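A protein chain is absent from this complex, but the other protein chains hold their places.
Which chain is which? They are A, B and C, in the order written, and residues in each are numbered from 1.
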Amino acid sequence: MSEFALLTLLIGALGLVALGIGGLVLSRNLFRVVLALALAEAGANLLLVLVGFRQSAWGAIAPIIESGRDAASLTPSMVDPIPQALVLTAIVIGVGVQALALSLAIRAYGAYGTLDMNALRARMETDIDSAAGTQPARCQHAPAGGRPLPPISAGARRADTPGTPA
Amino acid sequence: MLTRYGTLLFAAGFAFLLFVLFTSQPLGAPPMLAGQALLDEAATTVGAANIVTAVVLAYRGIDTLGELSILFAAATAVGLVLGSAHRTLGAGAPREPGGFILRAGVDFLFPLLLLVGFYIIVHGHLTPGGGFQGGVVLAAAFVLPVLARPTETLSHKAMARVEGLAGGVFILTGLGALAFDRAFLAPLLGPGQLGALLSAGTLPVLYLAVGLKVGAELASLLLRLSEDEADA
Amino acid sequence: MSHSLLALVVALPLLAAFLPPLLPGAIRRLLGPLALLLVAALGVYLWRITLIEPVSLALGDFRPPLGVVFYVDSVAALFVLAVALVTLLLWPWRGDTSENLDRKQSLTLVLAAACGGLAVSGDLFNVYVFYELAAVAGYGLAAGGGTAAARVATFRYLILGSLGSLLALLGITLIYFRAGTLNLAHLADLAPQTLHDPFGLAAFFLILLGLGVKAELFLVNTWAPEIYATAEARVSALLAGLVSKLALLVLARLLVLVFPLPEARGALLILGMLGMLTGEFAAFRARDIKRMLAWSSIGQLGAAFIAFSIPGSLGLAAGLAIALHHLLVKPALFLLAERWGGGLARLAGAARRSPFGAALFALFALSLIGVPPLPGFWAKYLLLSGLAAQPDNLYLLAGLVVLVTTVVEAVYLFRVIGMLHGRDAAHSEKPQNMALDMTLPASTLAGSGAFAALLLAVALAAPWLTAPLARMALQMNDSAAYVARVLPATATSEATK
Partner (left out) sequence: MNALDILLALSALMPPAALLFGRWRGYAWLAGMVLTGQIILLAGCDLPLAAGMNLEIFGRSVGWRLDAFGRFFALITLGVALASTVYMGGEWGERHAAGGHSPRWLHGALAGNVLAMLLLLSSQDLIAFFIGWELTSWAGFLLMAQGGEKALRAALRYVPYAMSGAMAVLGGLALTLAWTGTLDLAALTGIMPTLDNTKLALLLALFGMGFSIKMGLLPFHLWQAPAYAEAAGAGTAFLGAISARMGLFALALLLVKLMTLTRVADLAFIEGLFTARDLLAWVAALTIVLPTFTALKQNDARYLLAWHGIGQGGYMLLGIVIGDATGSAGGLLHVFNYATYQAALVLAVFAVMHRTGTADLNSLGGLVTRMPLTFLVMLLGIIGLAGLPPMNGFVSKWLVYRSLMLDGRPLLFLMTVIGTLGTILSVYKLIHNTFLGQLRAEHEQIREAPWSMTLPMLALVILAFVTGAAPGLALSWVAEAQAALGLPVLAYTLGGIESPRGNLDMLWIVGVLFAGFGIGALLFYGAGGRSKRVHQLDNYAGGHFLSADVRYHYSDHFYAGLMHRIGPFYRSSFTRLESAVAAATDLAASLMQVWYRQTVPALTLLVAAVLGLSWMIWK
């Protein structure tokens, strides 16, 4: 594989990472956040495989000894098997984490009826405060003079309580 | 707006920094200090033609155990989040069964998927593939019928048993090495003949456990997500 | 005796987590505690032998740079013991349903296995796997609180944690790219030639940010108040007490073995200082106990980061002392917050209902502040004397930060103590306060009482514990011994070079 092709692959993998992280930051929708995470992880995994790539005289060989071939002649030009094993592990880890994230998103949606991260965070803060019996902290976007925010009506708060199907 | 451009700028900057780092030494010529030594001796010590398998199950078997545990933890956590299985199906809205083509196709595919899945698993030490890949195919085999006939569901309890059994077998096989005064997860029974189906010692057994566990975990994950969707 | 028993640290809890579906009900409830007890016994055994000499185990009998290695020095052994004991003390005995109880117990066991693995692992990627394992189990447990707020908080935690893991993975990729090996001993051997440059530092920084999520490192610790406010108190105790310490331990090991560079220490020092400042000051304004404890633990871990940034075994001793002390105190405080978790105003007069609980709280608070002769004081003493001995003025500034934040810490902790002993809530005008029963249940008292007993035992035994602590720090600081133990034949490293 040429130098150029390798660089292209590298840029592609890094681009995936950058896109993923950018999406992670900018997305407010929980589902998109999970997708962005998957994207970034894919990029990182690609990088890991790329790192194990070895250019040799006869091209790169997958680390599998085909039956009938002499192992000793193949191994010097095989690519590094360790990153491949690592990637396998990393992918499976990613799957587990993403499934968990999705299930959390489903439940959050079920309870609050929205997938918007900002709205969810505000609702969560309210819930935490009402459960602790404390006054909610003033939102950081509130005017500096400290004009109190309109109180959350009792009805709206009740709907937030856990266990009630939305 | 500022956040948006700022974020993009920083994400690009991050990628650029990584680019600088990854081009600071030539790609395609990794140092491979451990990798080369491993390539040289894997065939004789472990006996797996697929050296990646040797790494996954033998050299880095503990990583694989951790990985299985992560899947297990994720499946358990999903169960904890989404609630118990009993109330979801049946209690939720009734779902339409799949169309004829889907049902017939699934009936046709089910045995084939099973076969392919197990084939991939048991040849994991010889060819590309193995427990993870085969496990995913197995999971697909069991999820598809549920898509076709939503009223017939798989028993979570049975799947939990399979998971437990497979995980237990993996660890107990690893612990078995202690009985022979070897270290945890050491492959037993000798390398055998390179390239034969019955070679590489206990690796196929481990891969079978991995395949079953991955299949069961993934199937239960997917089912739980789909069941809950029906519920909500 | 063969050291292959080492693997049981991970294998036993995992086995106990996997097997329950196959077993009848009576046995499956006992399996977890039994496994943890065995691990605890193993920890004691390991600690005794490793105080003399560290041991290592090449998993699968593959020679070290190829396979994964477990390495246990006295520090790791002590943490193995701590993992088992603390998990046992925080064991979930009750759940809303039997199924969920099973799940929580399984996740707790997985968490214990992962923490044990983090303590003993000697391989960079293996550390990552165990770290992720701990993370996923932690997410599951945190979401297990059952409220909708807990789910949202866990989602946010999960996203931050996954981003951190991603960065850590990138860092590991960089290291592998440069050094071609993942074995920590091998890396330690190679680092001076390959990794002690901007490239290696960048990799370290990425890993620091990544693993720092669990260690509540400043920058990546915003999850902590939300999670601790919503999760069950026992889970918060596990995360704040145990998981954070293991992540910290891994980072400290990496710092000592592979990156003993001033820049790496500087990063740790600055982030630790910022964590201490933000954590303790934020706790000063906290309105409820759980978030107050969360911020306070951020501050305490900041102190531990500062300590580990001090070069030499003195810094390690200070860091270990702080980490172990926090490990004893914070879970106990969270246990007390199980019932007292609400707003501070609700606590008025609670000491009258539970005088023993209030006394325990005061004891832990005093130790946290560092009042002699409680163990917290010795930790703080080590930290400050270590900082003062450094020529760099930044360390002196860190010392000042430690002193100032301690004052802040004392004020908010004593505010709670004052509240506990103040006028009874039943006498106050607000009627909604009367409905709350602030009496602590016996199980809570027993659990935190056990921690208190340990704390007092440490306080009494302090003169006899200094020598082992110094020995542990020396062992941990001795990277040459690490390399020699894991890669006994220098031929190995020669051959692969």
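Going forward, a contact is a pair of C-beta atoms (placed from the backbone, for glycine too) under 8 Å apart; a residue touches a chain by one contact, two chains touch by 3 or more.
Predicted model, so just to flag it, every value in this text is computed and none were measured.
Enquirer: Which of these touches the unseen chain: C:Ala41, C:Ala389, C:Ala457 or C:Ala480?
Expert: Considering the complete complex, C:Ala389 is the one touching the chain left out.
Enquirer: Given the contact definition stated above, which residue among C:Lys214, C:Arg265 or C:Lys380 touches the chain not shown here?
Expert: Here the residue in touch with the unshown chain is C:Lys380.
Enquirer: Looking at C:Ala202, C:Ala233 or C:Ile289, which makes contact with the chain not pictured?
Expert: Checking each option in C:Ala202, C:Ala233 or C:Ile289, the one touching the absent chain turns out to be C:Ala202.
Enquirer: In terms of residues, what is the contact footprint of the unshown chain on subunit A?
Expert: These residues of subunit A touch the chain that is not shown: 21, 24-25, 117-118, 121, 125, 137, 140.
Enquirer: Given the full complex, what residues of subunit C touch the hidden partner chain?
Expert: Contact residues on subunit C toward the absent chain are 156, 159-160, 163-164, 167, 198-199, 201-202, 204-206, 209, 219-225, 263, 267, 277-279, 281-282, 284-285, 295, 366, 369, 371-373, 377-378, 380-382, 384-385, 387-389, 399-400, 403-404, 406-408, 410-411, 414-415, 418, 421-423, 462-463, 466, 470.
Enquirer: I need the residue numbers on subunit B that touch the omitted chain, in ascending order.
Expert: 3, 6-7, 10-11, 13-14, 17, 20-21
Note that in this section only the chains that are shown with their structure count from here on.
Enquirer: Find the geometric centre of each of subunit A and subunit C from their Cα atoms only, then give the gap between the two centres in Å, rounded to an integer.
Expert: Whole-Å distance between the two chain centres: 25.
Enquirer: For subunit A and subunit B, let me know how many angstrom lie between their CA-based centres, rounded off.
Expert: 19
Enquirer: What's the distance between the Cα centroids of subunit B and subunit C, rounded to whole Å?
Expert: Taking the mean C-alpha position of each chain, the two centres sit 30 Å apart.
Enquirer: Mind pulling the residue numbers of subunit C that touch at least two other chains?
Expert: Residue numbers touching two or more other chains: 125, 129, 132, 136, 139-140, 143, 151, 170, 177, 182.
Enquirer: In subunit B, what residues contact two or more other chains?
Expert: Residues 18, 22, 30, 32, 34-36, 38, 59-60, 63, 66-67, 70, 73-74, 77-78, 81 of subunit B each touch two or more of the other chains.
Enquirer: Quick one: which bits of subunit B touch subunit C in the complex? Just the residue numbers, please.
Expert: Counting only subunit B, the residues touching subunit C are 17-18, 21-22, 24-25, 30-38, 41, 45, 58-63, 65-67, 69-70, 72-74, 76-81, 84, 157, 160-161, 163-165, 167-168, 171-172, 174-175, 177-178, 181-187.
Enquirer: Using the touch rule from the top, collect the residues of subunit A that touch subunit C in their complex.
Expert: 17, 20-21, 24, 30, 33, 37, 40-41, 44, 47-48, 51, 82-83, 86, 89-90, 93, 96-97, 100-101, 104-105, 107-108, 110-112, 117, 120-121, 123-124, 127-129, 131-135, 137, 160, 162-163
Enquirer: Please name which positions on subunit C make contact with subunit A in the complex.
Expert: 125, 129, 132, 135-136, 139-140, 143, 146-149, 151-156, 158-159, 162-163, 165-166, 169-170, 173, 176-177, 182, 226, 229-230, 287-288, 290-291, 341-346, 432
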